[in-house]
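As structure tokens, the structure follows; a few thoughts come after it.
Complex shown without one protein chain; remaining protein chains in place.
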Amino acid sequence: MWQKIKVAFHKLGSPAYFYGFSGRLLPWLWIAFGGLAAWGLYQALFVVPPDYQQGDSYRILFIHVPSAWQAMMTYVTMSVLAVITLVWRIRIAEIMAMVSAPIGAAFTLICLTTGALWGKPTWGTYWAWDARLTSMLVLLFIYLGIMGLYAAFEDRRKGARVASVLILVGLVNIPIIHFSVEWWTTLHQGATIRLFGESTMDPSMIEPLIYMTIATKVLYAALLLMRSRTELADQDRRRAWVRQRVAGSTARG
Amino acid sequence: MMRALVALIGRDLKLAFRRGGETLMPLFFLFAVIILVPLGVGPEPNLLASLAPGMIWIAALLSALLALDGLFRSDYEDGSLEQWLLSPWPLAVLAATRLFSHWIITGIPVIIVSPLAAQMLYLPAEALPVLVLSLLLGTPILSLLGGLAASLTLGTNRGSVMLSILVFPLFVPVLIFATGAVSAAADGMDPGADLGLLSALLVLALTLVPIGTAAALRLNLE
Partner (left out) sequence: MSEFLEMGSHGFYVWTSYAIFFAVLAWQVCQPVARHRRLRAQLIEEQALRKGNYEDEAR
């Protein structure tokens, strides 16, 4: 059994195998995302009753909070991949770490814009220089910095390794974001959902939130595989496997 | 053995003084900000006093940013960095030494003239010691983080643009805690919490940044 897992893991390290495997996995991920998001959004928009304080504007929560969580989760995942990149120099990990940055930036952008749109009706302002908001903005710039640094190197593999060092430096920001609502007295409300212990949220709201959270995780996985395949094929464009699988020809070469 | 490090600092300082302008630039920046902002927003003492911590700190950020691009570049281009790899000293120690000279050149002048700048901006006298303390704690962090960013962008062809993009988010927490401490002191509150966080950042940066810089230099020299 252990042996089998090890073999499967090593097989995934081969670009051609990874390309084929992820291609077969992707449709299933999209189906899963579609189902979860459809059910979650149906509940969020039609089933859950309006909040007694905020009215209907709190329905933004069901995309704002999962995106915020995913923006941070993406960074943590990317940091693990960065460690693998620096220690074992596994190429697939390098690529997955690098393509995580634009995905994480997208989730951060969603989080910031939906947060602004939620802030206007509840706080009366789109933006506040609040610890949570500022640290999230810093996260966006860190993501952009990682993308820029990676793109600035001609040698992609070297770029991936240098950018991995930056990823690990930026990791300091993640606990700051997480604890910002507890360390400073801020406008942004504290966490109302806890994995362990009592949540301070109405039970009817939790179900769609859980569906949307899982949906964003699946979405991240799908986007990650899509981007990784493209990046891999682009880097290996002179190799035979790319010619065979991507261009769909049997040309020798 | 220590002589090598002292010689390295001596060489960096000598080079900076020979170029002349480089040592005066941080001071020029500080005074440019301190003179231009009152002309821009008006000479209202209360307004200037509330802006003072931020303005002095932004000048400190800019002056740290000034000399960053050249921090490792010329040594990278003429091969001196490869000599560093061969030295008996660990690369992290040599990198930390270089960052220390960067702090001497860009940080210390700002700290020395900051009381004068604070006077010109009507910063309350009781906030002055906190300002100087925040600069003492904060400017080394700026040099460390900036040096790390400089070592990361070393192998890229458009280093200086990348450098400012990378440095910007890294400097944000320093700016927040430092100006928070000074503003608290100016309002008669206890600046201890912010100064404590700033010291924590300094300790963290002092221990981790030299290692990170060494790793980045090594990757760029491959």
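We just call them A and B in the order they show up, numbering each chain from 1.
By definition in this document, contacts are C-beta pairs under 8 Å (C-beta built on N, C-alpha and C of every residue); 3 or more make two chains touch, one makes a residue touch a chain.
Values in this document were obtained by computation on a predicted structure and should not be read as measured data.
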{"item": "Visible chains that the absent chain touches, using the contact criterion stated earlier", "value": "A"}
{"item": "Contact with the hidden chain (one of A:Gly13, A:Pro50 or A:Pro175)", "value": "A:Pro50"}
{"item": "Identified contact with the non-displayed chain, of A:Ile142, A:Ile177, A:Met205 or A:Val242", "value": "A:Val242"}
{"item": "Touching the absent chain when the full complex is considered, from A:Gly13, A:Pro27 or A:Pro121", "value": "A:Pro121"}
{"item": "Candidates A:Ala32, A:Ala151, A:Ile210 or A:Met226 - the one touching the absent chain", "value": "A:Met226"}
{"item": "Missing-chain contacts mapped onto subunit A", "value": "41, 46, 50, 55-57, 59-60, 63-64, 67, 102-103, 106, 109-110, 113-114, 117-118, 120-121, 219, 223, 226-227, 229-230, 233-234, 237, 242-243, 246-247, 249, 251"}
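Keep this in mind: only the chains that are shown with their structure count from here on.
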{"item": "Centre-of-Cα separation between subunit B and subunit A, whole angstrom", "value": "33"}
{"item": "Touch list for subunit B against partner subunit A, complex", "value": "148, 152-153, 155-159, 162, 165-166, 168-170, 172-173, 176, 204, 212, 215-216, 219-220, 222"}
{"item": "Touching residues (chain side subunit A, partner subunit B) in the complex", "value": "86, 134, 138, 141-142, 144-145, 148-149, 152-154, 158, 161-163, 165-166, 168-170, 172-173, 176"}
